[in-house]
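Just below is one structure, and these are the notes that go with it.
Yeah, one chain of the complex is gone here, protein chain that is, but the others are all in their spots.
All chains are identified by letter, namely A, B and C, in their written order; residue positions are counted from 1 within each chain.
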Amino acid sequence: MAAKKLSKEKVQEALQELTKFRLIAPAKSDEVVIFKQITDPGEAFLDYGNSTVPPKKVVFPQTETLFRFQRGNPELREKNVEEEGTTVIFGLRPCDARAMSIVDRLFSWDFEDPYYLKRRELTTLVGLACNEPPSINCFCTSLGGSPFGKEGLDILLTDMGDHYLVQALTEKGEKLQDILSAHLEDAPAEEEKKAEEMAAQAEGKIARSINTEGIPEKLPTLWEHELWKKASAACLGCGICTFLCPTCHCFDIQDEVEEMGEGRRARMWDSCMFSEYTLHASGHNPRPTRRERTRNRISHKYSYYPKRFEVIACVGCGRCINLCPVNIDILEILEQVVDAS
Amino acid sequence: MVEVEKLREIAREVISRDDVRQLIGYRQGTYGFRARPAFITSPEEVDQLIFSPACVNNLATYLTLEEKLPVPRGQEPDLRKVAVMVKGCDSRALVQQMEEKAYERDRIVVLGIPCTGVVDMDKVEERFPNVLSRGEIALEGDKFILSFDGRREEVPKEELLADKCKRCRYPTPLVYDQLLDQEVARFADDDYSDIVELEKRSAEEKWAYWEEKFSRCIRCYSCRNVCPMCYCEDCVLDRLNPQWMRRSVDLSENTAYHIARAYHLAGRCIQCGECQRVCPVEIPLMELNRKFYKDVEELYDYEPGTDAEAPPLLATFKVDDREDFIL
Amino acid sequence: MNGKPKIGVYVCHCGTNIAGVVNVEEVVQFASTLPDVVVARNYSYMCSDPGQALITDDIEKFGLNRVVVASCSPRMHEPTFRKTLLSGGLNPYFLEMANIREQCSWVHEDPIAATEKAKRIVEAAVVKARRLEALDVKEVDVEPACLIIGAGIAGIQAALDIADAGFKVYLVEKSPTVGGHMAQLDKTFPTLDCSACILTPKMVDVANHPNIELMTYSQVEEISGYIGNFEVKVRKKSRFVDMDKCTGCGACAEVCRMAGRIPNEFDEGIGMRGAIYLPFPQAVPAKYTIDKENCLFLSKGKCGESPKCKEACQADAINFDLQDEIVEFKVGTIIVATGYDVFDARKKPEYAYGVYDNVLTALEFERLVNASGPTGGKIVMLERGKKKKKKEGEEAEAPRVPKSITFIQCVGSRDKSVGNEYCSRVCCMYTAKLAHLAKDKIPDCEVTIFYMDVRAFGKGFEEFYDRVRREGVRYIRGNPSEIFRRGDKLVVKAEDTLTATPLEHETDMVVLSVGLVPRSDNREIIDLLKLSQSSDLFYLEAHPKLRPVDTASDGIFLAGVCQGPKDIPDAVAQAKGAASAAMIPMASGKVKVEAQTSVVNEATCRGCGFCVAVCPYTAIELVEVNRNGWPVKVARVNEALCKGCGACAAACLSGSIQQRSFKDIQILPQIQALGVK
Partner (left out) sequence: MAEKNSDFEPNIVAFLCNWCSYAGADLAGTSRIQYPPNVRVIRVMCSGRVNPLFVMNALQQGADGVLISGCHPGDCHYMQGNYYARRRFMLMRNFLEYLGVEPERVRMSWVSASEGAKWKEVIEEVVNGVKSVGPMNKFQRRQLNW
């Protein structure tokens, strides 16, 4: 597919066109950038680093109704994801898209999750390459990702200054590109080559890194190692590092019932850093303190997940480092894992 | 400002005592200007301890946050003391915790740090983004001196000072075993101007303001877990039977959560500002707590965390409490 | 029994009280659709035996383990239905009542709205019933002793009955003697018995009864505890006279420098007494008392060279160093019989009481006609002003006998302007009696009574009223507006409403038939015992018709006028009622204690002490327990002291302390059932 060009003046029109779908774009709520459905293109805010809450919440909502029930009525009213309509996530970062492709492996593993996969099917991802690393703690390059990464994206936009280079990467991407053809022009051939140079430059700007070689195999051997106690000493046991991680996918299912016998079964995010995540009804907790939970969080991403899906469940977006209230740094921990005897 | 050597010397002496199990202080963060809590259990680890305007955490929360593993049969629980470094505002958390009998005074060794104000790390990182190498922050006169990557930047104190410090009434710790510096006289006060301004708005405007904030909340509970006053064994809001508040994350449950949390801090919050600092979606939680704080002060002339012997606010009453709203 | 709930719902018609407005069938149909409801019925009178039998049969037939009765207020029949459950073999606390009468059918006319609300009330009761838990009905021992506060006729009668039944009685009286207001009266209506003749024997019995510990000139200072276990502290005020030595001879009173110079309260201030005095001759105990404020030695430290009374006392009973004595004891029940005050006539300035000497209150007139009164029973015109200097030898001219006496009824009763809307029940008859006595003592005296309505409702009252009129007492229907002086006569301005003729009735003496009002110091007892007051500020009985002698607090009873105006026969009857009510727990020796007390989940309690601080009964304390090897402090409730108010449950932030039958898990579903539109 020949690359296209989207001049910056036409961005608003393009977005207006997309509002006929469920258009999700980065927008500002006070000073916080969050992905939310926009109806007026003016709300979109593309000059941003990365959102606090990753776009995972679009395809894997924090709370979603599975089905509704009523006493005395045997028929369950299942939630029809179709009703949400085709969705376009515009302007997400390559790492978040790559994270979705990682999480797809789990949700289409031994059980095809109907809700998540249907939503993914309905969603087209239009990524925006990172000319500048969104934060000092980005380390996507260490995990096989890139500021210009295409994995998981349907279209990649690259900011070339007065316009965006539009590269359709998948069939969905091409379909969307056709829909937007009125606002696009053909991009000169060398633009794509220029983008590659920019990619290399951007990758050079990533300041932090980790050599993941051997970590998945080594982690299980450090089960009782001293480092976990030290690393988790300051941990508050809150849900920031998991809720804000684009690859975290754990959820809890609960029934919310009202006295009159109406209710719904809902799924909502859960965090392995919470104590009741593994709390048994008997009161026993196999992971009683935050030491075990921190060990589990790191081991799951860097050992258990790769063992099952051949990919480390981390895309190096840096959110868990930036937003941890007590500066627990996953890279510092991983370095300690590498150095641990 | 506290000289680091003196601080480490006192810390070494304290942690060497056989009746002290652990010392909680601050150490340099992993990048930029960040500082983070340090947990010292032996004299050798003392050299990592620092104190600077970057040390924003309230370490008092760790006294009640510690998860106690069941003591194996035949062994005794380690009841040795815990030493903790506290700034002026942090020390009020100790006073309030002791007022609520969380622990006895003799269970803790308090190293008091008279504080001249700490930075708002968001403002620092906004002003000097992408600083990876370890940066230092110091306060000289009324200027913050930031040294990093070989550069030395001077910034007027006001511009980087944390909001809570602009209204700090207790710079010098109210309880301490040792003071690591001379006392700092009170340099600010709280006129609740922001609260008063919000109170004046109409019901619709106020709700629109809070609806925007509460809709962002992702219920990560960092504001609860960081709070030194939130130390219930099993938070009533997490319970399923009865279920006060549902797990689902939406405006209704989020609002219920924030009302319950703020109410549970009525007459207990000591304004250390941690909840607002840690909130990933920047909900102005202090504006919630300080509404109760202002009412409690005006109506009942009560300031939490200032007198360990004072009875809890909501467990006392005066016969002439105001009741003009009662039919 | 806490297993899967099987609920029976019983909706009562209560004749037409409920069924007249609420569509009972619709409510029953609705109730049958609610979760865990196994059977739903309606019946005309659920509280009747057949009604209750419905429940016990269903418990048998369906194995019910929860019962919801939708009828009247739980305050009315909760005890009844709890007994029903008990007889059906079910724990009484598996009952939940839905108040669809007092708070629904009786107060909402619109049938649709009332039925809709009734459904919601029933639903809230069902969802709570589902979560009710069995409570073991705890019993505590009852101290077989009774404290009676106030030794008027009511207190005396109650004390005698309980003592005769073999129980210990502590009878505490604030004034130096027992007898109360009845002792002040001359004759009693309608039989004209001499009040002293029928009262003094009982006063003597009370003083000598082996089971009664009489404490006069004493005040209850502190009461704590609960039914069966009240700890009482009484302050026996010092009389400065040694009760054992004093023989009551009166020598001291004669020589007292203050003799005759202090208005005697007992004589309503007409008669005088000294600083050391006996209220009245037949006082029991017949021991003298020194009035601290007026005794020169005690108040100013000097009484001439030395106190005369001490010199005169043969028995050497006077001892100025005697201190108040605090007595502590334990009782099982308490009877409040603190009596009343008479209405302060100064609050009706138009009647010029206190302005003209010869405007008297009825109680003052009682003292006048009383043989042991200050005038030896002679009705004479009073000169209350400064005592004229009696010159040596000059015989005081004999006080004049009034030619005409006028009574005015309902002074301070049935009068909204002074806040006493109630009728004091006794004034009509005591006025007729006093009028008869006046006629009897001064045959040619013109006796007139201004009245609004004569209430001669009791046994022999009407006959007595008729007799008094036949003796020439003139009844004029009209409420006097004013009294003023004309010459040496008093003029009563009024209108005879039967003949609609205004008149200015001249008379020598006016007697105001003052009503009965709550004692000025009744707040003390309220604070001691947490009694509540009815709208007329007398003490509130538990239920005006069904529980007239009980109070809201278990083990505390009311007798006499302190509960509301009544005459002597009613006061005695109520006193005997209170005595028998008090004897029930004392006789059984055991009493059921509040079962709906608080309980602590020691696993989640953080030992902050908020509950300990809010508990009004100090029923909670922090104890150290071992939690997984760690010593922690947790709250623990003393279930005998806990009264089940629930203040601790609301103060607890972690929800660790809950009040049984009112736990969060039981209230939140109610909110949901009532709240969701």
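A few notes on this one:
Criterion: a contact is a pair of C-beta atoms (placed from the backbone, for glycine too) under 8 Å apart; a residue touches a chain by one contact, two chains touch by 3 or more.
Worth saying up front: this structure is predicted, and the values here are computed from it rather than measured.
Screening C:Tyr45, C:Trp106 or C:Trp630 for touch with the missing chain picks out C:Trp106.
Residues 73-76, 99, 101-104, 106-110, 113-114, 116-117, 120-121, 124, 526-527, 530, 532-535, 540, 552-553, 596, 614, 616-617, 643-647, 649-651, 659, 662, 664, 667-668, 670-672, 674-677 are the ones on chain C that touch the missing chain.
Hidden from this view is one chain, which touches chain B at 195, 198-199, 203-211, 214, 244, 246, 248, 250-253, 255-256, 259-260, 262-263, 266-267, 288, 291-292, 295-296, 299-300, 313-315, 317, 319, 321-323, 325-327.
As a convention for this text, only the chains that are shown with their structure count from here on.
Look at where the CA atoms of chain A average out and do the same for chain C: the two points lie 74 Å apart. Here the CA centre of chain A is 31 Å from the CA centre of chain B.
Centre-to-centre, using mean CA coordinates, chain B is 56 Å away from chain C. Residue positions 603, 669 of chain C each touch two or more of the other chains. Chain contacts: chain A has no residue touching two or more partner chains. Against chain A, in their complex, chain B makes its touches with residues 29-32, 34-37, 39, 57, 61-62, 65, 67, 69, 129-132, 212-213, 215-216, 218-222, 224-226, 238, 240, 246-250, 274, 277-278, 280-282.
Taken together, the chain C residues at the contact with chain B in this complex read 603-610, 613-614, 622, 628-631, 633, 651, 653-655, 663-665, 668-669. Looking at the complex, you find that chain A touches chain B at residues 29-32, 34, 52-53, 62-63, 133, 135-137, 207-208, 230, 233-234, 236-240, 243-244, 252, 254, 256, 266, 268-269, 271, 274-276, 288-290, 321, 323, 325-329, 331-332.
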